[in-house]
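The complex appears here minus one protein chain, its other protein chains still in place.
Presenting subunit A:
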Amino acid sequence: MGFNPLEHGGIPLERQIRSWRELNVAPIDADHCDPYTRCRIITMNGIEVEAILFNHHLARHCSDLDLKRQLAQVRYTEAQQQKAVNWLLPGVSSVLETTIAYEQVAVDLTAWVARMEPDPYLAQAYRFGVLEDFDHLYRYANLFEMIEHRKAESIVDGLTEVMPGRPTTRHHRHPVDNVRESYDRRAANPLSKLHALTIMAAEQQTMNFYMNTGPTYVEPIARQLYQEIGLIEEEHVTHYESLVDPGESWWEMLVNHEYNECYLYHSFMEQESDPKVKAIWELHLNMELEHLRLACDLLRAKDGREPQEILAPELPNVLTFEPNKTYLRDLIADELDLTTLGTGYVREAHERFQQMQEAFLGGESAPSDQVIDMHRDMLGREYRMETEGPHPVAAMRER
């Protein structure tokens, strides 16, 4: 029998506040940590940022003062959780180093979700997106070696390959074509709802990170690359958020958020290799169980519904960070040339796509291509890490 968060009590809300001293966590070691520990930290930071922002939006729609106070209380502890989690990242890491870790998250998290997603339309959305994150990793890895003279394998550690995916220039689609159809909240598998929330939150955090840290760079190519990829993160947030059924009530959305946090902390607690980090996942799971209980009470009081009507009877199989190399190579071979048209996918470049390409690229070489050319000029080769053989698409092998 799996873990059912509805059957476990958590830490009472009034006992959840930590002092600054307790929040002063020891960061992980940038050079020796398990890369997937860093991926779990980055993921949970994105999840907590979404929890905070969602709760703020909900509170702005509440006129009941007592309810606003309860939301403020929960939200404050979510903010403390975000601090404890994100401050596990070490101060010695550069923005670019952290960026490469963000892209490793995007690749291996999205690939795992695509593999496990039961709904074919949703699975297609993840397969489509992951090939773009995969290419971003390759572009940033080339920038990293040019600026910091380090190879991205010192960060991703051979767990994730670094080579071209769908070329970044082809991610610039007309905004209209980034809107997908949503799942149906009444018919969707509960796991599908968790997947959509998780990937949406992760991409939203990536968007926020690039939009704020990009201009801290001096090198013109770095500034330009963060701008270009930052705009694609906007597309990705649009793509993934439109998968969530907008017909869910605020209270249903709140329950789904809290349940997803329980799911992810539980998953990461099960697989964490760093004992200090594992202790944080466990503590936060026990906090989230209480947040979930409170959200379920609100669902009953406001919507007159039982949480069992919208949630699974137990947590799904743990969400796992693991290499997805073969899966990604097969996807690259099969689905690299897709783009979107309306809410679907096509293989040929259509008129609206071409117009957007012309408007954004203007027939010039974009920063994402320039970075590879510059790397080649500077070091006589590209940066790639192809551990499983040559690139699956012959035309994309290094010249």
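One rule holds in what follows: contacts are C-beta pairs under 8 Å (C-beta built on N, C-alpha and C of every residue); 3 or more make two chains touch, one makes a residue touch a chain; residues count from 1.
Quick note on the criterion: contacts and distances are computed from a predicted model.
Per its UniProt entry, the chain excluded from the display bears the name "Hemerythrin", taken from "Glutathione import ATP-binding protein GsiA", "Hemerythrin", "Carbohydrate ABC transporter membrane protein 2 (CUT1 family)" or "Phosphate transport system permease protein PstA".
Taking the complete complex into account, A:H149 is the one of A:R21, A:R60, A:H149 or A:R186 that touches the chain left out. The chain that is not drawn here is touched, among residues A:D31, A:D64, A:D184 or A:E314, by A:D31. The residue touching the chain not shown here, chosen from A:I28, A:A152 or A:I221, is A:I221. Against the chain not shown here, subunit A presents residues 30-31, 91-92, 94-95, 146-150, 154, 216-221, 370, 374, 377-378.
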